[in-house]
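Here the complex is missing a single protein chain, while all its other protein chains stay put.
And then subunit A:
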Amino acid sequence: MNNSSTGSSSKSKAGSSSQPSETSFKRKRGLFQKDLQHMMYGFGDDPNPLPETVALVEDIVVEYVTDMAHKAQEIGSKRGKLSVEDFLFLIRKDPPKLNRCTELLSMQEELKQARKAFEVDEEKLASTE
């Protein structure tokens, strides 16, 4: 029995990936609720947003991410596997998002380099002792 995404929620393990329909899948309601409330305040809403609004925004976001993932999958299937470039291609027409993503990716690289340098330093210390 498939529930509509805006209908009643069913609490089941999100690991159950054997859902035939792509429009609905079993997930816990309130997956992002706590974070969403703070986020909505940060973006201009009331300090205490209405729970119905938070639920609706969560549904919209889940639908958005799912659609993006499917589209990226379609693009990536031509190459064989899904990659970050597929998502970047999808948002190419949206400069703010594109810039934010490139910024996130470059920050990730920097953090990786920093961690690597940190490990190398530790090894040097260990060898000199």
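Here are some notes:
By our rule, a residue touches a chain if its C-beta (ideal position, glycine included) is under 8 Å from a C-beta of that chain, and two chains touch if they have at least 3 such contacts; residues count from 1.
The definition used in the following text is that contacts and distances are computed from a predicted model.
When the listed names "AP complex subunit sigma", "TMEM9 domain family member B", "TAFII28-like protein domain-containing protein" or "Vacuolar protein sorting-associated protein 29" are checked against UniProt, the chain not shown comes out as "TAFII28-like protein domain-containing protein". Within the entire complex, the positions of subunit A that touch the omitted partner chain are 14-17, 19, 22, 25, 27, 31-32, 35-36, 38-46, 48-50, 52-53, 56-57, 60-62, 64-74, 81-84, 87-88, 90-91, 93-94, 96-97, 100-101, 104-105, 108.
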